[in-house]
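Complex shown without one protein chain; remaining protein chains in place.
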Amino acid sequence: MNDLLVEAHGVQKAFNGVRALEDGRLSLRRGSVHALCGGNGAGKSTFLSIVMGIAQRDAGEILFKGRSVNFQSPAEALANRIAIITQELSPIPGMTVAENLYLGREPRRAGVLVRFNALVRKAQDLLDRLGFPVNARARMSSLSLAQIQLVEIAKAFSHDCDVMIMDEPTSAIGERETEVLFNAIRNLTAQGAGIVYVSHRLSEIFQIADDYTVFRDGRYVDSGRIADIDRAYLVSTIVGRKLNVAEKTRRPVGEPVLESTKLSRAAEFKDISLTVHRGEILGVYGLMGAGRSEYLNCVYGLTRPDSGEVRLKGRVLPAGQPRKAIQAGLSLVTEDRKETGLVLSASVRDNISFSAYRRLSRLAFINRRKVRTLVQSMIERMQIKTGSASLPVSSMSGGNQQKVVLARCFSTDPSCLLCDEPTRGIDEGAKREVYRLLDDFVSKGGAAIVVSSEAQEILDVSDRIAIFKSGQLVSLIDGHTTTQEDLLHLAS
Amino acid sequence: KTIRIGAAVYGLKGEFMQMWTNALKAHPAVKDGTVQITVFDGNYDALTQGNQFDTMITQKYDAIIFVPIDKAAGAAAVAKAAAANIPVIGSNTRVSGDKLTSYVGSDDVVAGRMEAEAIVKAIGGKGNVVIIEGPIGQSAQIDRSKGIQEALSKTPDVKVLEHKTANWSRAESLGLVENWLTGHPGQINAIIAENDDMALGAIQALKSKGIDPKKVPVAGIDGIVDGISAVKRGEMTTFFQDSQAQAQGAMDVALRAVLGASYKPRSDIWAAYGEKMPWGDGTAKSYTVPWTQVVPANAEEILKRIPKSH
Amino acid sequence: MNTQTTSLNAPVAQSRAAHMREIYRRYGIVAVLIVLCIVLSFSNPYFLTLGNIADILRQTAINGILAVGMTYVVLTAGIDLSVGSILALAGIISGSLVTGGHPHSAIVGIGAGLAVGAAVGAVNGLLVARLSIPPFVATLGMLSAARGLTFIYNDGMPVTDLPDSYLWIGTGAIAGVPVPVIVFALVVAVFWFILRYTTYGRYIYAVGGNAKSAKTSGISTRKIIFSVYALGGLLAGLAGIILAARTTSALPQAGMSYELDAIAAVVIGGTSLTGGSGSLGGTVVGALLIGVINNGLNLLGVSSYYQQVVKGVIIVGAVLLDASRKKQ
Partner (left out) sequence: MNTQTTSLNAPVAQSRAAHMREIYRRYGIVAVLIVLCIVLSFSNPYFLTLGNIADILRQTAINGILAVGMTYVVLTAGIDLSVGSILALAGIISGSLVTGGHPHSAIVGIGAGLAVGAAVGAVNGLLVARLSIPPFVATLGMLSAARGLTFIYNDGMPVTDLPDSYLWIGTGAIAGVPVPVIVFALVVAVFWFILRYTTYGRYIYAVGGNAKSAKTSGISTRKIIFSVYALGGLLAGLAGIILAARTTSALPQAGMSYELDAIAAVVIGGTSLTGGSGSLGGTVVGALLIGVINNGLNLLGVSSYYQQVVKGVIIVGAVLLDASRKKQ
């Protein structure tokens, strides 16, 4: 019996005549986890969506269990026991979790009647079995981003499959949930299934993967056993050059920039008093649902606090007015770029400039030269991979979309930057670049709050770390002396 | 006790029905409070009118004056009211069947015939005409088209170049006639419009194409204010549809049906028409209000007969 | 452990709150309707009579039936502007079959009317689902084309002298309840059941909520979209038959601009024009609200011009009250 579940080679795909994928290659062994690695825009998602039948290839061959296949729709792939967790989450907001999970496969009576009780029971069983804290009766629209991602994961697991494709399944969830996911993955591989795993969190790859394949600029460049390589090798293969990791240094800390006093919002967070100073990065760590995102959103003015206030450079910020917050010097990288960060149908140029247009115009007339300069410099600084600044953001790879959000936030010259999972889906090379930008930014007198679910990231960037638990600030520790173990311990 | 009479009219968006309504409200019996009148706007929809009949029957109105959007569809509503012993007097537009207590109106077939004849005469019995029709399927359109057809069928030298609806609309007619004038340059000798609004649109079209409207005879129907002004300027002729006679005549006949033989008509229209439209004892099945052609000579006098509000 | 408990409890609490909100959301407009009825019953002694209630229901039936079909369409994020024209075409073809020299039975006429409606709806469905024409354009084209065909079919003349057996569906009554009301109720019951309890119904929500996800889940979004237009056409055909029977003749100009009232009922009832959320119950309440407004304004003898102003204000006001309740 063939030990290979999937063999693909020479897979090509062009969008409007431009190659997104030139040579996609991958061999997935039965019972293994195969990490597909590559920088943003390397063609990973494109390749995987072809395997799944979401997109059609232009050339190349894909063998599934030794048989040549060319799926025309995801339904066909599913019927062949291949499932996927796509990078872009796309829930059906008006329906319940249970309905989303078993859409198209509802337990039925007489072939057409949905057995709702059985459906909910089945869904809740699945979620409980996986250890995901989600209510099967809840509407998708009431879930947090993290919960939506858990539902998507559960959905993939609900299919009996031999191959499971996971395109950045952990980008929105915390380490605890990641651990739960890994256990489920191990169960699956133990039964002989193969998993294609994509993540820009390289530590995950070394934790779970058996094999790896690297794409760069749409081409296969390398593959092998994880056991045979180290992190530095993987990074340099992905990026195509050596990366030197900058040492974190202590910067001189100045006067307070942003202060929140006793900020509270019912059912979200309570009595949060925090101060960030010039030259400082404050990390915020916590488990999923700890209320970190809600806190940042409220500070920025996307929601109004029930009590408490926020001061920027000593002046009270008007509640609930992001526009005023931006004018005062605040900027927010939101957690969910698709929902609240980007206008997908608008161009890269517009998306980078939306917040800055006011600054780049006179009497409402946009100074196109200034815009071009800004956009060009942002594209270079963030290493945004795009054909043209006029293209809609929706045509970009996930990581590149995230970089556009960052670019927009830097474009207003803020004095204080709020970042919620700023490197979500960003590749290792660009991540370093983002850290360097942040470092640069605070070194020049800025201040930043960074929320991240990656303990390593928090440790890499923070001068001080605030730990949230169930909506409360439980401790505030020094970021230069803390270890990963300390963090996890304090947060749980 | 005040008498409650409902007037269900097909629609209040056009000027003619507005005049009709004003005349109804100016009836002496309404002014002195003998009658309480409620006007229902049928919004050009047979179902809406049917619904309004239901409401009037439920509320036990004493009589109904009915201007239907459609002859055939109106019959059902009338039958229902008749079954509830509510007299229904038709006005302006006929209803099929024989359930109407009486009908006071003008004959649209006659109007169509008269305006076509006037146009034929104006072009010396020879030439090309275009016809602008009302909304297809509406009674006034059907009857007026029929009358026009009848008249033109007798004059083989008059050729109909185009005919099409402009839905009683001045703006629509304007565009339509502009295009016709382009498509038949110098060939359109006269324009027959089934109402004044469309005739006025046609005159505008002539002007916008740089044609002197006096050179191309235009005929309309209704005698609305703008139409009569245009007649005075010598730009068209029209056929005055006496809204006052239709509305107040119907009111008198309705009151006769409610109050009995002792009732004597109170509107001055009966005196004005005299033998041309005799009251009799107020129980005739049908009263036909004659048409009057409006020409520059009588324009001023007819303008005075247009019912104003208040 | 503590966190675990909170996070496990939270969803339930959330769900209960969400449930209450859901009830408000769905039934807030009911409160508005009830308040309106109370006001009207104090303003006019006839309002709450049995006869008037029958009037309201009868008057709501046609728009209600159209609005049921429209709800399906709107739930898939579509729109159907052609229902008024389909109504007229189905009415006149159906009517022509039961009259004239060799009249067919009422059953045949009604069957043909329904078939015509469904067929024209199916063309809409093909244009939208298969040829990817935006629903607004496809059904606007049909609004015009089907109306033209209606005029062509009988040369612009109405079909009159419909036989009594046919008229029964518009004017008859069973145990005092008008037949159109019974038909409306049946339509609501069947379509509500389908929407709520069958996979097809759930897929309609799925397609409207997120067509991409629905497709990824193996749902044939095309078939679903096609079918809602066909069903919408079928119901428009039914409405056309009832309307012809009520007015005792099939008119070529019947149903003009009925699409606006049907869409209004759907939207007032809380269904979102962007698809994926809403309910048939809301639509029924929306249609009743429109019916009550029209009836009430006529009962009170509000003059036509003021009626339009008042009607506009009430529609906006009703949705506003509904929206403000939702916010609470």
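Here the chain labels run A, B and C in written order, and each chain numbers its own residues starting at 1.
Basically, a contact is a pair of C-beta atoms (placed from the backbone, for glycine too) under 8 Å apart; a residue touches a chain by one contact, two chains touch by 3 or more.
These figures come from a predicted structure and were not determined experimentally.
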Quick one: say which of C:R58, C:H104 or C:R147 touches the chain that got left out. C:R147
Which one, C:L66, C:A264 or C:V284, makes contact with the chain that was left out? C:A264
Residue, one of B:A84, B:A171 or B:A272, that touches the chain absent here: B:A171
Of A:V316, A:V343 or A:V474, the one touching the omitted chain in the full complex: A:V343
Which parts of subunit C are in contact with the chain that was left out? 77, 81, 127, 131-134, 136-138, 140-149, 151-152, 155-156, 257, 260, 263-264, 267-268, 272-274, 304-313, 315-316, 319-320, 323
The missing chain sits against subunit A at residues 15-19, 216-217, 240, 300, 302, 322-323, 325-327, 332, 334, 339-346, 350, 353-355, 357-358, 361, 364-366, 368, 385-388, 390-391, 408, 412
Hidden partner chain, residues of subunit B it touches: 12-15, 18, 21-22, 133, 136, 162, 164-165, 169-171, 174-176, 178-180, 182-183, 185, 197, 200-201, 204, 207-209, 224-226, 229, 309
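In this section, only the chains that are shown with their structure count from here on.
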Looking only at which chains touch which, which shape fits best: line, ring, star, complete or other? line
So, comparing each chain's Cα centre against the centre of all protein Cα atoms, which one is closest? C
With centres defined by CA atoms only, which chain is the most remote from subunit B? A
Averaged over CA atoms, how far is the centre of subunit A from the centre of subunit B? Could you give it in whole Å? 71
Roughly how many whole angstrom separate the Cα centroids of subunit B and subunit C? 35
Where the centres are mean C-alpha positions, what is the separation of subunit A from subunit C, in Å? 43
